[in-house]
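Removed from the display is one protein chain of the complex; every other protein chain stays in position.
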Amino acid sequence: MVKISFEKLNSLFEKISEKYDLFVPTKKNDGQSYFEKWEQGKTVSDDLNTVRSAKDFFFPQHEDIVSFKLDGKNIEITDERREVRPFVMFGVRACDVRSFSILDKVFLSEPVDTFYKAKREKGIVISLACQKPSETCFCTTFGIDPTEPEGDIRAWKGNDCYYLEGVTEKGNALLSELSLEECDRTEVDAQIENTKKILDRLPLGKLDTDSFGGDKLKELFDSEKWASLSESCLGCGTCTFVCPTCQCYDIKDFETGHGVKRYRCWDSCMYSDFTKMAHGNPRLTQLERFRQRFMHKLVYFPANNSGEFGCVGCGRCLNKCPISMNIVKVMKTLKGEN
Amino acid sequence: MIEEVLIPKLGVVTDIRIDTPDVKTFRVVAPDGKKVFEHIPGQCAMLSIPGVGEAMFSITSSPTNTEFMEFSIKKCGCLTDWLHHMEVGQQVTIRGPYGNGFPVDTVFKGKNLLFIAGGIGLAPLRSVINYVRHYRDSYGTIDIVYGSRSMDDLVDYKEIINEWCVEEGVNVHLTIDREQEGWDGHVGFVPNYVKELGFDTNKTVIICGPPIMIKFTLAGLSELGFDKTQVFTTMELKMKCGVGKCGRCNIGSKYVCKDGPVFRCDELDELPNEY
Amino acid sequence: MQEVMKNKAKELLASGEVRAVIGWKKGEFCYDITPAVFTNAEEIDNGFIYDDFCGANLSKYLIKEAHKDGKVLVFLKPCDTYSFNQLLSEHRINREKVYVVGVSCDGKVDIEKIKRTVGDGIIALSSDGDKISVETLYDKYEINRADALAERCVNCKSKKHVAYDELLGDEGEVLDSKRFDEVEMIENMTADERFEFWRNELSRCIRCNACRNVCPACSCEKCIFDNDNSGYVNKAPVTSFEENMFHIIRAFHVAGRCTDCGECSRVCPQGIPLHLLNRKFIKDINTLYGDYQAGEDPEARGPLTSYTEKDPEPSVVTDKE
Amino acid sequence: MQRIGVFVCHCGTNIAGTVDVKAVAEAMKYENGVVFSTDYQYMCSEAGQNIIKDAIKEHKLTGIVVCSCSPRMHEATFRKAAQSVGLNPYMVEIANIREQCSWIHKDMATGTEKAIILARTAVAKVHLNAPLTSGETPVVKRALVIGGGIAGIQTALDIADAGFPVDIVEKLPTIGGKMSQIDKTFPTLDCAACILTPKMVDAAQNENIKIYSYSEVSGVKGFVGNFEVTIKRKARFVDETKCTGCGLCTEKCPQKRVPNEFNLGMDQRRAIYIPFAQAVPKIATIDADYCTMLKTGKCGVCSKVCTAGAIDYTQKDEFITEKYGAIVVATGFNPIKLDKYDEYAYSQSKDVITSLEFERLTNAAGPTAGKLLRPSDGKHPHKIVFVQCVGSRDTRECGKSYCSKICCMYTAKHAMLTREKYPDTEVYVFYIDVRTPGKNFDEFYRRAVEEYGVHYIKGMVGKVIPEGDKLIVRASDLISNEQLTIDADLVVLAAAIEPDKTARPLATMLTASMDTNDFFTEAHPKLRPVESPTAGIFLSGACQGPKDIPETVAQASAAAAKVIGLLVKDKMKNNACVAHSDENMCNGCSNCAKVCAYNAISYVDKEFRMPDRTTRVRRVAVVNDAVCQGCGACTVTCPSGAMDLKGFSNKQIMAEVDAICK
Partner (left out) sequence: MQVNEFKPKIVAFCCNWCSYAGADLAGTNRLNYPADVKIIRVPCSCRVNPLFVLRAFQRGADGVIICGCHPGDCHYTTGNYYARRRMTLLFSMLDYLGIEKERTRVEWVSAAEGAKFAATMNDFVATVTKLGENKRLEDLRCKK
C-alpha cells in the first residue's frame, strides 16, 4: 500500500496526465458531480456518485461506427474507429467498478465489441472506497464491498492523504511508475471498520435477492404486479441512461449532406419504439417494456451469466426516476413486501 | 485493426428476380465477384442501404451455392421499399452471418423431413431444402407443404415446379387460400392442408410462416401425434446489432439474433410468451 | 389534508361514482413519491399520501385513464389544474370522465435542495411549519422550509384552481410571481454570455426524454422525435447542435400551450433549468401579444393560433439593440 | 427511387449568357437518381417540350427537373407536357435559373455555380415528390343569393339569365331593399323606383329565380359546389299560393296603429300589410306582434274579407333545405342608430331626421306624399341644415372609422332637389371634406353649389338645440374660422352606414371572414374583390363595403359572373396541393382548425386499434380537399407533424434546405 498526501495530489495528477487522459469526479455548478478531464485547478469531488455512471468511458452515449459515401450505385465504406489514448479514471466507486465486469460479459463475449474492448484495454480504473454511503445505496445486496472496491487500483481517502493499493497487473504497473510513498493499512482498516458499521444501518442494506434469478423466469414474468408497478411509468430513458449496467444500444444513420454517418447510441428498452418493427411490436405496452428492463436485470442476465445480477445497487435510478419508481420498489413488490 | 462485426462489407446486387407482386429475390456477391461469406442454412444477414436503414434478412440460398447468396425480400417498409427499387449493379452493405441456423448436420441427419411454409416464410426454408437436396443421401424423405394467398404469391414458383416437383423423393404439396383461375392444385389454408395430408410422425418438421399459421399448424401437428421436440421454427424480431448485445430481440433470456433464430418448439415453451 | 383526501377518495370509490383514484403513493423513503392509480379503500389506506413531496403533476395521466370506462377521480394542485384545462382545450381529456378534486398547496419541497444542504443518507424527515427537520445517517439538521421549496413553488404563479368539481382546503389566488426575473437576468447578459450559459446547461443533456415524457403539453400521439419520417430523429446528443435543436423544438412545440407547471425542470436528471426556455416564450408572448396564461381558460385561443393586425414585427427581435 | 431527368434551358442567351448550361446539365448527371440530363435552346418551345416528352418515355422517367425561367412563367407548360406522356404533372419541378440566377449575376462562374445548386435543390425535392391528383367534386348547379336588394336582384338576374336556377332569400316581405326607399338617384336624378321596380318584376317573373321572401338562412353546411342551406320561412299567416295581392285585407284590418317601417316609422300601417305598392312578391303579411287575432284570438276580419281564402292563422315557421353550388352574400347596409349622438338632438326633436327619412319625406309614396313637410308640425321648412359625416370617419366608439362613401353625393342631391322644388328654402351643408370621386360626381356637387346656391360650410356642427319650433344649430366654419349659429327648421343627418346586423351571424354560418366593422372581407382586395376567402362564397353590394348604386350593380354582376364561372363546371377540380392529416399521428387538438382561414378542417371521432389490441376512439382532423387552398398554416401549428402539405411537404422542404446548405 502506498499513499499520497492531499498537497501532492496535484503533482501526482500532473504526472499521470503526461501519459494518460485523467478523469476525476468534479462538482459542476448544478451541484452535482461529473467525471471530467482533469486539468490544473480541478478538484476531486467528495460526492458519493457522479450523476452519469462511469460506463460512459467504455460505452459512450454516442460513437461513430462507420461512414459511407454514396456515389451512384457505388458505396464507399470508411471505418470510423479511432485510436484510443490511454486514460485513467480516478475515484470510481465500487458499484460502478462492478458494472464494468457486467458490461464485459456483454461486450467482450464473442463476437467481441472492438469499440468497447479498445477502450477497456486502454483504461485504468482507480476506484475509491465509500465512507458515507447514502440511503439509496444497496450495492451490498449484490455482494459488492464498497469499503474495498475492485478496480485496477483501489483507493481510500484518509484524513490527509489518499491510500492506494494495486489490484491488477495494469494497476500495479501504473503504481510502480508513480513511485509513491509506502505506508501501512492502519487508517484504512479503521476506516473500513467504521464504514461497515454504517453499512449495517443502511435502510436498503438488507435487501435480498433470493426471489430472483434465472430460474424464476416464468413466475416473475407472469406476476400480476407488473401492471400496478408500471402504470405510472413515463416511458422515459432516465433510469436506463443513468444506470451503470444498462447497455442496450441503437444503430442509426445520419445523413450529413455529403455522406452517411452510422453511429451507435444508447437506447432504452423503456422507449415505445425499442422493439417496434414495420409490422408489429412484441412489447406493445409500457407494462411489457417496464417488465423487460427489470426482468433483464433480475432474471435474464443471471440466467445467462451464472447467477450474477445485472444491477450493482448504485442507487442512481432511485434518485433520478421522475416518478420515483425503481428497482428496489420492484423487487420489494414482487417479493410481496410492499 | 481487428475486424468489427458492426462494420459491414460491400455487396453487389447482380441479379433481381421478381417472385410475386411484393417479393423480389436479390442475388448478392462481393465486389470481387466471390461470395461475401459462408453460412449455414437458416442463418441471416444484415443488409443495408446507408441512410435508409439496416435490417435482418434470412439467406435464402443454400450454402452449397458456391457463387452467390440470395435474399427473398418482401416489401413492407422503408428499407425494403428501397431495395425493391434497386437495379442490377447497385451496391449494398452486408454483414453476417448471424444466428444459429438449422441443425442440418446433426439433428436433421438421416431424418425424414417435413417442411411447412406459408407465404414469404418459404424464404428461410429454401436454404435448408436446397441444402438437403444437395446432400440428398444424408436425409430421408422430404415433404414440402407450401401455401400462399394466391398463385401469384407463391415465392420461387419456377424453382418449385421445375426442380423440386420433379425430383424423386421430394413431395411437394402446394395450396392457395382461395380458388383461382388457372389453378388446379389444392385450395385451402396450410394448417388444414397439413391435417388433410395426415403425415406420419416419423418426421422432423421445419415450419415458417405467419404467426397465426404456425399456431394452427402446431395444433394440427400435435393432433397428428407430433411432439414439439420434432418441430423446428425460425423467429423474427426487431434486430439492430445481430450479435446479442443491443438488447432488443430477446425472448426471455434468449436472443433471437444469437441464440436463434431457429428454435425447437419445446424450447419456445420455456420462454415467456413475448413474440 | 391527507386524511380529508383519503376519505373523499374512499367515499367516491365506495359510492361507485368513480372507478379509480389518481393520487400519490408513499415510497421507500420519505420523499420518493410515485403517482399511482388506486382502485379500492385498502390501497388508499396503505399507500395514499399527500405531503411536501407530492410534486408530480397528475393531469397527464388522465389522457390514458380517461379513455377507460367509468369515471376517475384525480387530485390536482392549483398549478396542475392549468395543465388539466389546457389538455381539455386540446380535446385530450374527456371532461365527463373525470372528477377533479382541487387540493390546496403551500409549495412542494425539492429533495435535491435538501440533499445539497445535508448531504446523503437521509433516513427521516419531518416538516413542522416553517422548519424541516432532517435526520441522516450521519447527523441531524434543521432547515428552513422556504429554502427547500422547489424553484417553481418559490415563484408560484397561482394558488387558484382553474378547474375542479370539488375543492378541498382553501382556495388561493393568482399570484404576482417573480418567475420572469431569471429570464430577464439571462436576457440582460451579452449574447456571448447567454451562449455560454446555455451551452453549459444544455451540454449536460442525455436525451433521456424525461422532460418530454412528463410534460402535459408533450402528449402527441407520436412525437416527431420518435418518428423516423419527421427528419428530426436523433436519439443521442451528438454535437453541440443536437441538444440545442431538441430543446428549442420542444420549447417551440409547447409555446403558447405550456402552463409553466415546471415538471420538466423537476424531472431533469441533469438539473437543466428547462423551465427557463418555456418561460422565455411565455414572457415574450405576454410582452408582445398581451398577457396569456395557458390553461386559465379552456375556451381561450392560444397565442400562436391567433393574431392581431397590429402585432409587432419580427424586427423587434432582430433589430433590437 | 426516382428516375429523374434534368432539362436545362438556354433561354437563348438569357440563361446561357451567364450560366454555363452545358456544365449544369453535366453536373446533374452525377446527382443521385438522375438518369438523364440535357440542355436545349428553348425548353418551352415545341421542340424543347418534345425533348422532355421523348426523354420521359425513353428513360421511363418518374420525375423531371426543368432548369429554366420562373415557375410562375412555365411551370404549367411543362406540367402539361409531362402529363401528355403520362407523367403526373406534379412530378415536375422547376429550378428557376433565369430570374433568380442568370439575370441577377454577371459572371459565368458565379451563375453556373448557383445554377447547379438550384438544380440540385430541385432534384432533391423531386426525389420526394409524389404523384398528386386533384380531387373532383360535382357542382350543384344552383345558386343562392342572400338579400334581395338591388345587389341581390342584379346578381340573381345575371345568374338566371345564364340559365342557372337561383334562389333569393329576403328577410322582409318584399325584395327591393334600401333602393326601394330612395326617391331619386345621384348624379342623374332619375327616379329610383322607375329603374328598380322593373328589375324586381323581372326577378319575380324569371323562371330560373325563386324568391323566398320573409325568410332567413338558418344553417349552412357543406362547401363550394355542395352547400346545403337551411332556410327559415317565417310564418306570414297568408298562403302565398292563394294571395292575389288585392290589398283588401290591408284596408279592412282594424289594427291601424302599426309604425310603418317602410317609411321609417313616420306614418302607420295595418297589422296585415303589403310594404309598398310595387312590392314583390305582392303578398300580404300579418305582423304577428300587432295582429289582434293572433294575440287574442278575437278579430279575423282579414280572413273574412279575403275572397281567395289566403289567410291562415295557424301557419308556423317552416324550414326547407336546399342544395347550392354557390352562395352570394348581398345583405346590404343600414344607417347607424343615432341615439348616441345627443349633440344633434336626434332623439329629442322630431325635426332632426336622417337622410333616409328625408328621402321618404320627398318621395311621392312617402308619408307626406312627396311634400317636404316637417315631421313635428307638418309645416314647410324654410331653413334646412344638412350635417355630413354623422358617425362616419368618427374614431369614437359610437362612430365608424371609415368613410360611408355615399353621403356626400346624396346630401348634394338632397340639397339640390330641395332648392329646386322649394327655392324659398335656404340650405346649409356642413362637411369635413366633400368627396366626389365618380363619373359626373364632382360636376353634380358643383351644380349644387353654383347653380342651386347651396351653402356648403366646411366645419362640424357642435350642437343642435331645439328651441321652440326652431332648431338652433351651433357650428364652426373652419375656413372663416367663425362660430355660426343657424336657426334651422329642419336638420338632416347623413348617418354613417353599417353592415346589416344579420351579416355577422351569417358570416359565422358561412365561415366567411369579416373585418372589424363587420364588412365581409374579400379574397383579395385587388384581384379577387367579389369573392370571399371561403371558396364558393361571393360578395355583392354593400355587405363588402360602402357603395353607391352603380358600384353595387357592377359588383353584383361581377359576383354573378364568378358564380356562373363556377356553375358551368360539372365538376370542380380541387387544388391538388392540399393539406393532409395523418390520422395515426393526429392528436385532435384543434390547433390546425383554428388557423385555417377556410374552415377546411373538421374533426371526426374515429376508432383506432391500439397496440395492445384494444380499440380507442380518438378525435382526428380531416381536411376537406375541396375547400383547402394549400397555404400550409395548419402544417406548422401541428406539433406532432401529422398535418402535412402535399407538394410542399415537410420532407420536401427539408430536402431543399439540405441541398442548399450542402
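For clarity, chains are labelled A, B, C and D in written order, and residue numbers in each chain start from 1.
In the analysis below, a residue touches a chain if its C-beta (ideal position, glycine included) is under 8 Å from a C-beta of that chain, and two chains touch if they have at least 3 such contacts.
None of these values were measured; they are calculated from a predicted model.
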Response to the item:
Displayed chains that the missing one touches are A, C, D
Worksheet item: Which listed residue (D:523, D:539, D:553 or D:567) would be found touching the missing chain in the intact complex?
Response: D:523
Worksheet, complete the sentence: Given C:118, C:132, C:255 or C:294, the correct residue touching the omitted chain is C:255
Practice prompt. Determine which one of A:3, A:120, A:261 or A:316 touches the chain that has been left out.
Written response: A:261
Worksheet item: Mind pulling the chain D residues that touch the left-out chain?
Response: 70-72, 96, 98-101, 103-106, 110-111, 113-114, 117-118, 121, 513, 521, 523-525, 533, 577, 595, 597, 629-633, 635-637, 645, 648, 650, 653-654, 656-658, 660-662
Worksheet item: Given the full complex, what residues of chain A touch the hidden partner chain?
Response: 254, 256-258, 261
Discussion item. Touching the absent chain: which residues on chain C qualify?
Written reply: 183, 186-187, 191-199, 231-232, 238-242, 244-245, 248-249, 251-252, 255, 277, 280-281, 284-285, 288-289, 303-305, 307-309, 311-318, 320
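Heads up, the rule we're going with is that only the chains that are shown with their structure count from here on.
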Item to complete: Between A-D and A-B, flag the pair that has more C-beta pairs in contact.
Response: A-B
Worksheet, complete the sentence: Relative to chain B, largest Cα-centroid distance belongs to chain D
Worksheet entry | Centre-to-centre distance between chain B and chain A (centres being mean Cα positions), rounded to whole Å | 39
Worksheet item: Distance from the CA centroid of chain B to that of chain D, rounded to the nearest Å?
Response: 67
Worksheet, complete the sentence: Taking each chain's centre as the mean of its CA atoms, chain A sits from chain C at a distance in Å of 30
Practice prompt. For chain A, write out the residues touching at least two other chains, lowest number first.
Written response: 70, 250, 255, 267, 281
Fill in: Contacts with 2+ other chains: residues of chain B
78
Item to complete: Using the touch rule from the top, collect the residues of chain A that touch chain B in their complex.
Response: 65-66, 68, 70, 73-75, 77, 79, 81, 106-107, 109, 111-115, 214, 217-218, 221-222, 247-251, 253, 255, 260, 262, 264, 267, 269, 274-279, 281-283, 288, 292, 295-296, 299-301, 303-304
Worksheet item: In the complex formed with chain D, which residues of chain B make contact?
Response: 82, 85-86
Fill in: chain D residues within the chain B interface of the complex
1
